[in-house]
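Omission of a single protein chain aside, the complex is shown with its protein chains in their original locations.
As written, the chain order gives the labels A and B, with residue 1 at the start of each chain.
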Amino acid sequence: MQSLTELARLVGAELDGDGGRLISGVATLKAAGPDDVGFFANRRYRSDLATTKAGAVVLMPEDRALFNGPCLLSDDPYLSFARLSAALNPEPAIEPQIHPSAMIHPSAQIAPTAHVGALVDVGAESIIGDAALISAGAIIGSGVEVGADCRVGSRAVLADRTHLGARCRIGEGAVLGSTGFGYANDHGRWVPVPQLGRVWLGDDVDVGANTTIDRGALEDTVLERGVKLDNQIQVAHGVVIGEDTAIAACVGISGSTHIGKRCTVAGGVGFVGHLEITDDVHITGMSLVMRSILEPGVFSGFPAESNNSWRKNIARFQKLDQLARKVGRLEQLMRDPKTEKNSGEQR
Amino acid sequence: MQSLTELARLVGAELDGDGGRLISGVATLKAAGPDDVGFFANRRYRSDLATTKAGAVVLMPEDRALFNGPCLLSDDPYLSFARLSAALNPEPAIEPQIHPSAMIHPSAQIAPTAHVGALVDVGAESIIGDAALISAGAIIGSGVEVGADCRVGSRAVLADRTHLGARCRIGEGAVLGSTGFGYANDHGRWVPVPQLGRVWLGDDVDVGANTTIDRGALEDTVLERGVKLDNQIQVAHGVVIGEDTAIAACVGISGSTHIGKRCTVAGGVGFVGHLEITDDVHITGMSLVMRSILEPGVFSGFPAESNNSWRKNIARFQKLDQLARKVGRLEQLMRDPKTEKNSGEQR
Partner (left out) sequence: MQSLTELARLVGAELDGDGGRLISGVATLKAAGPDDVGFFANRRYRSDLATTKAGAVVLMPEDRALFNGPCLLSDDPYLSFARLSAALNPEPAIEPQIHPSAMIHPSAQIAPTAHVGALVDVGAESIIGDAALISAGAIIGSGVEVGADCRVGSRAVLADRTHLGARCRIGEGAVLGSTGFGYANDHGRWVPVPQLGRVWLGDDVDVGANTTIDRGALEDTVLERGVKLDNQIQVAHGVVIGEDTAIAACVGISGSTHIGKRCTVAGGVGFVGHLEITDDVHITGMSLVMRSILEPGVFSGFPAESNNSWRKNIARFQKLDQLARKVGRLEQLMRDPKTEKNSGEQR
């Protein structure tokens, strides 16, 4: 339980109302009780705000009048709420441990403050940093570097020579450093091309569950600081993803494509190989990116084009049958202007 | 080996022919031998029926004349065949065991009739129900509930507080309870939003291999009784899937989308977030569902629209180049009616 005064200070929001109110958790407006803080960031939930039993609400100053109880005023209620929730729900501290069932190569270096769970395997000359957490069943290859405060999920695989910066979070079942899909064709048979690079992650990179990241063929596959990847994503060999880019689930990025900084990619998008995507590009769901994108903006479709253009075209597509009938009538009319009335009736 | 009489009784089909015929297995009409039962549910395989060596065939009463040998008559031959196959190929009984290499937290409760395989990890205060099977290499977190008769596949991960009803089947490598993809943006950097919910499965839910289900952000991710998920599916935080809905492989469902009961979703479909999909909705393969669907029916396309409309439009799309040429000719004709003949020839 923390007081609203204290929470306001922690998240940098302005308190308006009873600062002594004690708060134990966060909740949706609908589910919140008197010990909870809710948040109001979307006008669509206005009716929930009217009826909420929350002890306090985070909202924008201009919405202050919509709630009677104590408020935390913030220009970005969702961000303040995220901070508030983190303050009220701190992650459990890492308890230093090497589980007796873990297999640690004698040449590996495990920081004394790190936690290595049950049934983990750590290979030769790998380094596990301060307060890093290696969850049960994870497999760490040889020559791997795991930075301080990383959390590697259960059954994740970090193949040989993978590098993780500080504070990375790797989801359950994710594979970093898998063999890139590289073959030369010899009279109809596929000859594997050795995949010599590695996977390199900067600080604060998150990788979702069952996501796969291939090591580079000749040069490394790189995820720069602050990149966030969701689940079930495939990142091929030699891809580079720029700082603070966020990519939703089920995206596939083909080999050697470079994506810029601060991009967002929605779920199910595909990128063909060898593209350059500049900074601040946003791709909507299930688009297929077939060409490099050299200026910022929103892109959509199959294949991807500017979102403005795609929206117009897809609206027309959804009436394409009507359009084709219309053209048929025009054609008939040109041939025989007297048919106009009939064709109109047959429509 | 069981007699046809006995099998007919077991599956509730009507026997027509020699009930003493002994049967050991099931097979396709093509591969079946005299000890096998085949089934005929699709007219496309009529020639296979004519030449099959099956000892007996399950078919509809109206097809009785198409096969000379003994038959099991059923209005739904595929369903009867499924039951027959289950009777002839019972799953091996669960042998109670805790493998010596399994790591069981002292506070976990394992039913005496359960089977815990090699190299399994079970966390604090987790409960494994009667006759449940935890296969080799599975990782069970803390506070997990696994209902009676569940089968958890090799290397599956059930993260902390996951709940499984009775008779659930979790595929190899599936991850339940992964961290939802939730971030607030702070001046260009992504701040993680704590993911406080869990994954809750009702009875008889199946989850395929390497499928991922995120735990909820504030509220649980829920799969109701009888939901069937195929492999490689991504279910984001806060999704709710209604009873008896079946979803094929490679589908992605974005956060907080609710899908109704008895829906079917074909492979590769994507749902954007915060949608409501009502009961009895059927989505065809690789569609992108961008809007809520409030009435039952079949939906298709990118983005999804009614299947009837999509089929008409996509047929027109596949002749779009011709349509555009036609419009070009009409335009030219309007400008200069004398060109008609030539344009026709240049076509």
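Things to note:
Here is the rule we go by: a residue touches a chain if its C-beta (ideal position, glycine included) is under 8 Å from a C-beta of that chain, and two chains touch if they have at least 3 such contacts.
Here the structure is a predicted model, which is why all the values come from computation and not from measurement.
From the options B:M1, B:A50 or B:A324, the residue with contact to the chain not on display is B:A324. Residue B:A249 is the one among B:A111, B:A249 or B:V298 that touches the chain not shown.
Interface note: of B:C71, B:I104, B:L119 or B:V281, the residue touching the hidden chain in the full complex is B:L119. Checked against the full complex, the one of B:T179, B:N210 or B:S254 touching the unshown chain is B:N210. Of the listed positions B:S24, B:S47 or B:S101, the one in contact with the omitted chain in the full complex is B:S101.
Listed by residue number, the positions of chain B touching the unshown chain are 26-28, 31, 76, 78-79, 81-83, 85-86, 89, 99, 101, 117-119, 135-137, 153-155, 169, 171-173, 206, 208-210, 226, 228, 230-232, 244, 246, 248-250, 262, 266-268, 285-286, 302, 314, 317-321, 323-324, 327, 330-331, 334. On the side of chain A, the interface with the absent chain consists of residues 101, 103, 119, 121, 137, 139, 141, 155, 157, 159, 173, 175, 178-179, 181, 183-186, 188-194, 196, 210, 212, 214, 218-219, 232, 234, 236, 250, 252, 254, 270, 272, 288, 290, 302-303, 305, 309, 312-313, 315-317, 319-320, 323, 326-327, 330, 333-334, using the contact rule stated above.
In this text, only the chains that are shown with their structure count from here on.
Chain B is reached from chain A by a rotation of 120°, derived from superposing Cα atoms (nearest 5). One inter-chain figure worth recording: chain A and chain B are separated by 25 Å, centre to centre, where each centre is the mean of the chain's CA atoms.
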